[in-house]
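Note that one protein chain is taken out, while the other chains of the complex remain in position.
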Amino acid sequence: MLGERPGTMALKSGYNEMELKFIAKSGNEALARMAIAALIAPYDPTLEELDEIKTAVSEAVTNAIIHGYEDERGGYVTLRAVVEDGVLSVTVIDQGRGISNLDLAREPLFTTRPDLERSGMGFTIMENFMDELIVESSPQKGTTIIMSRRLGSVHDPSQLS
Amino acid sequence: MLGERPGTMALKSGYNEMELKFIAKSGNEALARMAIAALIAPYDPTLEELDEIKTAVSEAVTNAIIHGYEDERGGYVTLRAVVEDGVLSVTVIDQGRGISNLDLAREPLFTTRPDLERSGMGFTIMENFMDELIVESSPQKGTTIIMSRRLGSVHDPSQLS
Amino acid sequence: MALSIMSERHGRVMVSRLVGEFDQQSAVLVRDTLEQAILVESIDHLVLNLSGLTFMDSTGIGVLLGRYKQITQRGGRIVVCGLSPTIARLFELSGLSKIMIIAPSEEDALQVLGVA
Partner (left out) sequence: MALSIMSERHGRVMVSRLVGEFDQQSAVLVRDTLEQAILVESIDHLVLNLSGLTFMDSTGIGVLLGRYKQITQRGGRIVVCGLSPTIARLFELSGLSKIMIIAPSEEDALQVLGVA
């Protein structure tokens, strides 16, 4: 969704966006966390805010890697993040196996991989650590996670009105 | 250049790749540096290796932002990085104003922006801190910087042969 | 490696300090190290000091729950300490705080187990 030329609006200090695409292998969840941390650092998040956002992103990316692609089928994960009007929106996309029963998947403690000692808490944590969570998924096509959270300290003065 | 499905080869521990796209605004050079640092961290680079690579990437990205887009015309910068067989390859792409005289631009101390107190050392530093540097540019179309460097500690055992 | 574990024995109690990032990539290391201590070295109780963690997500919850099951099956206990606010919230949300003993410090944890 990154276009070719953002307007000059995009250069207002408060606005930023990035898209990070990487291969679905264990270890790259750390890359995703670092990128999100670097993106929101200029907005002076509290340590807890930063930790919670990194955790939510880590959950979504880990799921894409281990459930979406089952860690070995290969594929790419895309992490998009936008900060606009003091709100961080994060989208995590995979083209993996998808989720057949979304309501069940989002239940606390539900996991299809008890063999991997998964806790089934990923979606619950994303929900609790972010303000909003949307999950879209089609079996065999992939999964898209959209989550957003208002950042505590809004540096764009236009937000104070 | 990131395709839709890397083969399982791509999942060999030594291989990794990422693509980061972000808006051309001052401050995002730090984002690019963090992403490169996170990508190469698992290869246990020395502190100096890490510093030099971050510096070279910072030079290329800063140039894209301040020369390519002149910091205010807007646009996107793409940072691609691949680690394969112990060699890091980095590509930095902008669709900005381009460079008309490449030989002149690459000369040490040459800068078109003395008003910004630029030192004209960017290309010289990229050349010295990386093993290889290729610059491609077309006026009004943009600039692509391709640089590579062998990482000191190669963790993929297949590299030892 | 983004995570390291330093362990020391106090008789039948093992204290393990986790330092770094506890995520999917480091999960195997934590599982194997603690499983070895519980099943092979036959420790009775485990103190987990998490104060050195700079990150933990639900992967860690699953791994800790797995060890909790193993050690309680043998009649032992796990005491955790050094939780950051965010890790404490993970414990709350997952219910781990309802089954595991959480102590403010390593010293307190050892006291709970009757050591030190």
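For reference, chains read A, B and C in written order, and residue numbers begin at 1 within each chain.
Criterion: a residue touches a chain if its C-beta (ideal position, glycine included) is under 8 Å from a C-beta of that chain, and two chains touch if they have at least 3 such contacts.
All of these numbers come straight from a predicted model, not from anything done at the bench.
Student: If you put the missing chain back into the full complex, which of the shown chains would it touch?
Tutor: So, taking every chain into account, the missing one touches B.
Student: For a quick check of understanding: of B:A38, B:I66 or B:A105, which residue touches the chain that isn't displayed?
Tutor: Missing-chain contact among the listed residues: B:I66.
Student: So which of B:A30, B:V87 or B:I146 would be touching the chain we can't see?
Tutor: B:A30
Student: Residues of chain B in contact with the chain that isn't shown?
Tutor: Against the missing chain, chain B presents residues 26-27, 29-30, 33, 48, 51-52, 54-55, 58-59, 62, 65-66, 108-109, 111, 116-119, 121-122, 124-125, 128-129.
FYI, only the chains that are shown with their structure count from here on.
Student: Which chain has its C-alpha centre closest to the mean of all protein C-alpha atoms shown?
Tutor: A
Student: If you average the CA atoms of chain A and of chain C, how far apart do the two points sit, in angstrom?
Tutor: Using C-alpha averages as centres, the distance is 27 Å.
Student: Could you grab the centroid distance between chain B and chain C? Build each centroid from C-alpha atoms only and quote it in angstrom.
Tutor: 41
Student: Determine the centre-to-centre distance between chain A and chain B, using the mean Cα coordinates as centres, and give it in whole Å.
Tutor: 25
Student: For chain C, which residues are shared contacts with two or more other chains?
Tutor: In chain C, residues 2 touch at least two other chains, as defined above.
Student: Spell out, as numbers or ranges, the residues of chain A touching 2 or more other chains.
Tutor: Within chain A, the residues that touch at least two other chains are 27, 30.
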